[in-house]
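Worksheet: one structure, shown below.
With one protein chain removed, the remaining protein chains of the complex are shown where they sit.
Chains: A, B and C, in written order; residue numbering restarts at 1 for each.
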C-alpha cells in the first residue's frame, strides 16, 4: 500500500479555476444578471464569464453528482462551483453555449434561479437523515417549502432577496439565526432521564453544567448516581442530551416547528439582524408539513405586498413595527414571544413608540 | 398639645390653584413661549395664564423662600409652583404685571429662562451638603456649570432642549441615566474594610450579597467575623457601603467626575435613551471644577455646531455615530468606554457600519 | 463665622448662588454656619464629612426621615444631628405663598431653615434637624395639613407633571391620579414593608415631563388611540411663517412643515403637499413630535387613557432600566380605582417574590414576563416588546398543551 498521507489540507483552489477565471482573477469590474439564474461577470480585459446557478437539494448521490459533471463537461469545459447556499454554478465561458445549456437543464429537471430578488436555496441541516437530535426532518421540509414557493426561485419578483434557512434542532447548524425566514425544529418536553444508562455513559458534573438554566441537579438518591430535571426550568434546548445520551427529549406529538423571521446577514443599508420568533409552534406533519408551508407563504405574500422597493423582510418589519407584523400576518402574539432569557431586557419596549 | 395627626397625606393641590387655573383646569388649548422664560397658555374660554420660569439653586433657605413668596404675592396673587426640574414658576394672570415682574426679578438676581431650546436647571442631588456616599459635591458643580453656560439658560439658541443632570454617586438619584449630559461622581477605589466596626455594625450575608460582582467574600480568618474584598473584581459601586458603614471607599485623589451623554426621556421623535459614557474620569477640583466645566462646554459647542435643527444631543450622536462624537469632541476612547457589565453584548458593533 | 475661602468663590457668577443664600442664614443659625464650615472642609479635602446614616424617625412611621450625623461633631456641633425630613409635596408642586410661609415658620422653629424645593423624587425636603425636633416638627406640619413622604423600602411619594392644570396635552388628570394614589397608599408610604422602594409617576403625555419612564417603578403616561386632530389652516399658518415653530421655543423663525415635521416623523406616516397635511393614524406611534412643533394646529385625539410601563430604576444593581410597556391603553377616571387595583396586585406579587433590595423591574426580569403577567392577570401584548425574542429558548406549560388540545393554533387566529 502507498505511503500514509496526513495533514495535507484541501487542494489548492487554483487547480480548479477555469482559464478565464484564472486570467482575470481579481480583475472583474462588474456584473449583470442577464436573466434569473444567469450571472454575467466582465473583467478589465473585457473577458466574460457566465455563471448559471442551479438548484440543488444539497443531498446528492454520486449518480446525481456525475450527472452534474456530465452537464459541466458538455458546456463548461468541466468547471463548476457550489455556492455558499448549496446551489451549484456552471461556469460558462462561451456565451453560445448558454441556450443549449438552458435547454438541457430544463430537460433534466435542474431548475436555474436563486439570483437577485428571488428565494434562493434553503440552507439546511441533517434532520432525520443523519442526526441524533432533530425535532423535524430537514430535506423533506425544504422540498415541501421550495415546491410551494417555486415561482419565486426562478424569478426576480420580490422587493428584495429572501433567504430561508432551516435547522432541525436548537443547535441551529447553519446561519438560521440571521435569516429572513428561519424554520426551526423544536422540542417541547424535558429530557427523560434513563438512570441506568446515565450511570454508565455520562459524567454527572458535565451533564449538570451543560444546562443553561440550571435545571439539572444530582439525583437525591445518591446510590443511583444519576440526575433529576426540574421540569419547570427546562426549555428543551437539548444541550444535556448532547453531553449525555441518557437524556433524550423526543416526543412525536410535542416536537414541531417554530418560525423566526426578520434576520439578515449583509450590511446592505441596515446592519445584520437576528431572526425573531414569529410562530412558536406548528405541528410536525410529514411528509409535506402543510401548515408550515402555508404559514411561510402567508408571511411571504404579506411581505411582498407590504414592503417598499429594496426592503428586506427585516427592514419591512422594523419599519411597520412588530405589532403590525403580527396583525397583518394574522399570527397570535403569545407569552412565548416575550423574551425571558439572558438579555431579555433589551427587547422590551421602553418607550411610547408603539401602534394600536 | 393638640391631637396627634398621621397619614393625612399631602394637601390637595386644588387648594393651591389660582382661580384662572381652577376655572380652566383641563381646558387649555395651546401655548406659546412669548420670550425665553415666559410661557403663555390659552384656554378654551380665552383665558390666559402667564408662567414666568425662574432659576433656582434648589437648595433654598427660608429667607430665600420668603423672598420668592414676596415676589409671588406682588405679581401673582400668591400663586406659584415649582417644576420637575426645580425651577419655580410665577403664575401671572394679569398680563400687565409681566414687565414690572421682569424688572423686579432682574433687580433681585433671579434669572428667568429654562424654556424651549435652552439649558434649563440641572437636576441634582445632595453632594457634600447632606449625603454619606458622594464622590463630589452637587450644588457647587451645578453652580459652576450653570455660570459658565448661563448664556444658554435665558435664550433659545440651541438646536433643541439640552437637559443636564448631576448625581454625586453611582446610586444616581435623579434621572441622570437619561440626560443629554450627565455629570456623575465616581469613586475609583475598592472599599477599605474596617474589621472591628464591621463585626459590630454589619450582617455578613447581606454585605456579601450586596456586591453585584461577587467581589466580597467571608474573611478567611473566621475569628475576625468580617469580609475581604477581591479588589480586581470591585468596580467601586459603593453598594456594600450602603449596606455596611464599615466599608468606606472614599479617596480624595481618585474620586472624580464621569460624564455621560446622549440620554433623553421624552418620546419626541426618538424613543427615550440612556446616557452613555463620554469621559470616564475628570479630576475632582473644587470649588469650580474647571475641567468639568470646560469639557461640558466643548461638548455643547460641538453639538450646537453639528446638530440638525430640532435634534437632541442623543439624536445628533446617533446620526453621526459615536466614533465621530469622540473625534469631534476630542475625547480619547478608552477601555472604560467598552461595556463589560451584564448586558454588554448589546452595545457591541456586530456590523460593518462604522466610520473611520 | 467659619472661614470659607473656597466656597466664597461660588458667590460670584450670574446663576443664583446657594452659598450666598446660606451665608445669609448662617448669620442667624449656628448650624448653618457649621454646615458651611464642614462643606468648606469637604471642598478642601475632597471628601464627605457625613457619617453613614442612622435610623431615626417619628412615632409610628418607618420612613420619611434620613438620619444624618457629622463625622466632625466636635468642630461642627450644629451638625451632630442633621436629619432630613421628606415632606410629601402637593401634586404638580403647586403652592400658595401662605402655604410656603407656614412651612418656613415651622422649619425656622424646629430645623436649620434649609430646604430643597424639591428632592429628586419630588418631596419638599427639609434639610437638617435634630432627633428631638423630628416629632414636634412633624406634628406642627401635620396640623397645617402636611405629611411626611417616603423613604426606605416603602411606597415613595408619587409625583406628576403639571398636566391639566396648565398643559393642553394632558391626556388624563395627572394631578388627581397622583393625589388619589398617594392617599390610597398612605400606609405603605409610611411603613416600609416592601422588598425595596416603589415609585409611581404620572405624565400627561408622551413628552413625559416628569421623567416617569426613567425613574418610576410604575410609570403612567397619557396616550390617545384615535386620530390626531388637524386644523389645516393653522398648518398653513405655520408653513407661511405666521405661527412660530414650537410656540416660539426655538431659534428658528419659520417652520418648514415638510423638512421639520413630516420628514422627521419617526414612522413616516405623514404627508404634506403644501396644502393638506395628512396623517395615517394607524401607523402613528404617538411620539408627539408633530404636535410639539405645531401646537396650534395639531391636537391629540379624543379617545384618551394611560399607558402603564414598569420597571425603571437607577443602576444599582443590575444596571439602570427604563420602564417598559405593560398595559398599552387603560381608560382612567377619578378615583382611578383600576390603577390602584392593578398597583396592589403588582405590589402583592412583588412583596411575595422579591428578594431584599430587589426592584420590581429586576424581579420581573428574574422570574420572566409570563410569570408576572399571569400573576397580575394581564394578557401578553406585542406592545410590550420592541421585538420578539431572538433566542429559541422558550417555555411551555401544561395549560398551553391543554389549549392546543382544545384547538388553539399559533400560526393563525382562525
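In the analysis below, a residue touches a chain if its C-beta (ideal position, glycine included) is under 8 Å from a C-beta of that chain, and two chains touch if they have at least 3 such contacts.
Keep in mind that this is a model prediction, so the values were computed, not measured.
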{"item": "Chains on display which the left-out chain touches in the complete complex", "value": "A, B, C"}
{"item": "Touch criterion as defined above, residue of A:21, A:183 or A:352 at the omitted chain", "value": "A:21"}
{"item": "On subunit A, residues whose C-beta touches the chain left out of the figure", "value": "1-2, 4-13, 15-17, 21, 25-26, 28-35, 41, 49, 51, 55-66, 68-70, 72-73, 78-84, 86, 88, 91, 109-111, 115-117, 123-125, 128-134, 137, 139-140, 143-144, 146-147, 150, 153, 156-158, 167, 170-175, 177-178, 206, 210, 212, 237, 239, 241-242, 245, 250, 252-253, 255, 265-270, 272, 274, 284, 286-288, 309-310, 341-343"}
{"item": "Positions on subunit B contacted by the hidden chain, ascending", "value": "170, 172, 177, 184, 186, 188, 212-213, 235-237, 254, 258-260, 262, 274-282, 291, 294-295, 298, 319-324, 326, 330-341, 344-345, 347-356"}
{"item": "Subunit C residues that touch the omitted chain in the full complex", "value": "315, 319-320, 390-393"}
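Heads up, the rule we're going with is that only the chains that are shown with their structure count from here on.
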{"item": "Whole-Å gap between the CA centroids of subunit B and subunit C", "value": "13"}
{"item": "Centroid spacing, where centroids are CA-atom means, of subunit A and subunit C in whole angstrom", "value": "47"}
{"item": "Sequence positions of subunit C contacting 2 or more other chains", "value": "206, 208, 213, 266, 286-287, 322"}
{"item": "Two or more partner chains touched - positions in subunit B", "value": "267, 272, 343"}
